[in-house]
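Let me begin by handing over the structure; questions about it come next.
Of the protein chains in this complex, one is absent; all others appear in place.
To keep things simple, chains are lettered A, B and C as they appear, and every chain counts its residues starting from 1.
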Amino acid sequence: MATAAPTRINHPAPHAHGRDLLRLMILSRVLEQTCCELNPRWFPAEGEEAAIVGAFYGLRSDDFIAAHYRGPFIAYYLRGADLARLIGQALAKANGYARGRALGFTGPFELGCLPWVAGDLGTSLGVATGVATGYQYEGGDRVVVCSFGDGTSNRGDFHEALNLAAVWKLPIVYVCQNNQYSISLHLSQVLATDTIAARAAGYGMPGVAVDGNDVLAVRAAVEHAVESARAGLGPSLVEAQSYRLSGHWASDPGGYRRDEDVAAWRERDPITRLERQLLEAGEVTRHDLDQLWQDARDEVARAVEVAQAAPSCDAADIGLGEAYAS
Amino acid sequence: MATAAPTRINHPAPHAHGRDLLRLMILSRVLEQTCCELNPRWFPAEGEEAAIVGAFYGLRSDDFIAAHYRGPFIAYYLRGADLARLIGQALAKANGYARGRALGFTGPFELGCLPWVAGDLGTSLGVATGVATGYQYEGGDRVVVCSFGDGTSNRGDFHEALNLAAVWKLPIVYVCQNNQYSISLHLSQVLATDTIAARAAGYGMPGVAVDGNDVLAVRAAVEHAVESARAGLGPSLVEAQSYRLSGHWASDPGGYRRDEDVAAWRERDPITRLERQLLEAGEVTRHDLDQLWQDARDEVARAVEVAQAAPSCDAADIGLGEAYAS
Amino acid sequence: MTTISPASVDFTGSQPETPSGRRLTFVEALVEGMRDEMRRDPSVFLMGQDVGAMGGAMQGSKGLYEEFGPRRVKDTPISESAMVGAAVGAALTGKRPIVEVSFGEFLPTAMNQIVLQAANLHYMTCGAARVPMVLRTRVGDGPYRGHPQSYEAWFAHVPGLKVVMPATAADAKGMMVAAIRDPNPVLFFEHMWLYHGVRGEVPAGDHVTPLDSTFVRRAGRDVTIAATGWMVHKALGAADLLATEGIEVEVVDVACLSPLRTEVVEESVRKTSRLVVAHEAWRTGGFGAEIAATIAERCFYDLDAPVARVAAPDAPLPLAKPLRDAFLPDVRDVAEAVRRVHAG
Partner (left out) sequence: MTTISPASVDFTGSQPETPSGRRLTFVEALVEGMRDEMRRDPSVFLMGQDVGAMGGAMQGSKGLYEEFGPRRVKDTPISESAMVGAAVGAALTGKRPIVEVSFGEFLPTAMNQIVLQAANLHYMTCGAARVPMVLRTRVGDGPYRGHPQSYEAWFAHVPGLKVVMPATAADAKGMMVAAIRDPNPVLFFEHMWLYHGVRGEVPAGDHVTPLDSTFVRRAGRDVTIAATGWMVHKALGAADLLATEGIEVEVVDVACLSPLRTEVVEESVRKTSRLVVAHEAWRTGGFGAEIAATIAERCFYDLDAPVARVAAPDAPLPLAKPLRDAFLPDVRDVAEAVRRVHAG
């Protein structure tokens, strides 16, 4: 665990937030799309950048995050992860944080990220809640932010974790990254309520559903929830309502849904939306935007170069003797 | 499964319900207390008779029930179970429905009761929901009533089962037999909401909390829920708020709670309450009441005699070859 | 590392060549088995995630939704415990549900329904209740390397469950049909390398492979290999290799793990006096331990060398291909073990 004195990560002066959030969403878009090009089995996060960036922005180095498996790299980047090592994971290269042992979307534990050590969804909510249990036991004001998909909220672990957190008033914020799909199934096929946030009342914790394509709205809701968790007021559930613009994995044509739905949601792209807002507010110029995209492409391109030059995982590093700590 | 033409069980003309419900609660009280005397490890249901009788009253022979483990005998009796065989289970006699193989509070599957084949709470909600899945698949209008404890509602299976039932609009009614305790823990130690019924909204099903010591209120709420399930309108959650007057098991002194709380709840005894109502309404006389108690004691006493005379379980009946059906 | 390319695997399995000469992939045969039973028996239906319009992970239910519609091919939420509970309960009402847990890696989220309910209900009710359900799930390594766990040993340890793992296209169909018709809960393990990688002769029409089947896939007099699932094919690859060295290997496909019947293996070992057990799961406490222990006991006076086990090492399963390939037992490992017991 990070134990150095807490410092804010990637956290500029308030007035600059909009621009910084935009930069991060653009970086996320370029980064994840690049991974999809490099790996047809990668899971596209296109359209969900606001939900992800808004959830993990502005935490402290001694906080902890458990990011949903779709589009987590920007969250790890916010923890200080190296892009080349993350992209290396998408390529299953040896420079990845888990050196090819864990899943490609795993995060660096040493930077306060819950790694993906198995593929069963929902279980991570229990472990993240346990990290919050450890933080509360310490005293202090460290918090955990844990995101998960809309489909995952139907797993029993969601229920047990949120109830435990509410009863113990644990310092954790649950963020549902609602993209309205679980692989081929629309939310309406697996959920009979309008929102997942509605479940919070059943645990006695605050629950709020926000426009998941409005990064400022997501950020505001999560920031509020993080502050109350830090203040010892207990957990919250924030639902960021968005849409999965691409397939379940990069090569999934997603033929199970209607083109006009996808098209309608493309209209609400969270990045173009914030770009428009900032342009109108005069906070950025067209040239600034071009520059942001160019910087992101350059930064990712450099990282890809490093990742591709990195050695493949070596059978010699299999570490069969490392199942146990000593 | 019962496959005969559906008939109403123990179901007199409407005007006589009150008296019949009283008879059943008294029988339940005498029956379960007798089991506690015969078996110090039995689980007392004293004070919860209204919640139990109200939940399982007036179903059809082709319906199915999954009764909570505390005080289920009156529910099985309503299915047509033989008291002597039920008491035999509390004594682990060979005349019990499971001939000593399953838990003492198991129910006769052949009469449409979910047996207790293992001790893990919550799992039965999944199976009961599966029975409702089978009923829906058949078409027709058979329903399932499934009860469980307040503490059990914190198991992941509660969440997964209720969500599945809501999404598929299954013909099942979930009844929470809320006695405010899980062994030594008060509900406030394991739940941060006022009601468990509040969870229903998170699944998109109707949820209602009723006075669990008012058998007419429980009965009305469940009857309404059963009718809408029968009509194909889907599941409901009914919370019957009561109190566990005795210990977790018969020999548990229950020292972890305050005597005045227990005393206060004794004041609200569901049986004396209905007795008073019926007396005031002139539906019964004191003599009728004495008769009801006497009849119950006699009926149970006869059953105890039969059960005690029944042979103990015989090692020869262990049926090691019966793990598989053929 | 040496490994046989799935494409090269091609044989008929338990059935004689049929005049039809129909050749199907493992998964095509699997789906045909479900389809035939759904046509034959209206009480059969399928539940699982994405089994409907999408046709299932790795095309595991392709075409069923189109033919049978949403009533009989039900998409479920991500609620493995409720899904399995739904199958147990529906089976109690006399239906014959097939519930699909997308990958065996998720079985730990439904253990209570499988082990404490499905397995107990028949015995505990003195026969009043029956649970005629099939739980199908994808296991082992595969083309995408995802969710590779092999937990079959857990379930083979639990009485009341039947556990099968077919290795050929013909048996994928025949055992699926038998599993659906069986009055007990059957865990049906589908190895992911077999799915599109194994093609074979599959009888059209009614084709049943008894659930308690064990097959001799190749006859040989020197050493017996008892293997499961994908390892059957690696064993056959090893047998080819060893034949060139003059070692005649008999390959036994233990397609039924529970209730286990070892007669075929015993008979083979009485002939060869040497046994190698091969599976993809972890070595310690793996199912191979049961086979090895049973044969070492029953064939104590027949064995000329210790029973060898070829299995995954006792460490978590890594993801990246070079690590995964080094981790999992392959043709070379099997061959090496055979040489050892042959020399021993």
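Basically, a contact is a pair of C-beta atoms (placed from the backbone, for glycine too) under 8 Å apart; a residue touches a chain by one contact, two chains touch by 3 or more.
Keep in mind that this is a model prediction, so the values were computed, not measured.
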Which visible chains touch the chain that is not shown? A, B, C
For a quick check of understanding: of B:Leu21, B:Cys36, B:Val284 or B:Cys313, which residue touches the chain that isn't displayed? B:Cys313
From the list C:Met58, C:Ala119, C:Val186 or C:Val269, pick the residue that touches the absent chain. C:Ala119
Residue, one of A:Leu22, A:Cys36 or A:Ala102, that touches the chain absent here: A:Ala102
With the missing chain put back, one of A:Phe43, A:Tyr77, A:Phe105 or A:Tyr135 would touch it. Which one? A:Tyr135
Chain A positions in touch with the non-displayed chain are 1, 64, 97-99, 101-102, 106, 108-110, 115, 117-118, 120, 122-135, 137-138, 156-157, 160-161, 163-164, 167-168, 319, 322-326
In the whole complex, what residues of chain B lie against the chain that is missing from view? 41, 92, 99-104, 117-123, 151-152, 154-157, 182-185, 189-191, 256, 312-315, 317-323
Positions on chain C where the hidden chain makes contact: 105-109, 111-112, 114-116, 119-120, 123-124, 153-154, 156-160, 258-260, 281-282, 284-290, 292-294, 296-298, 300, 303, 305-309, 313-316, 318
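The criterion applied here is as follows: only the chains that are shown with their structure count from here on.
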Using the touch rule from the top, point out the two chains with the most contacting C-beta pairs. B-C
Reference chain C; chain at largest CA-centroid distance: B
Report the inter-centroid distance (CA atoms only) between chain A and chain C in whole Å. 37
Taking each chain's centre as its mean C-alpha position, how far apart are chain B and chain C in Å? 42
Can you work out the whole-Å distance between the CA centroids of chain A and chain B? 45
Which residue numbers or ranges of chain A touch two or more of the other chains? 154-157, 189-191
Give the residues of chain C that touch two or more other chains, as numbers and ranges in rising order. 76-77, 79-82
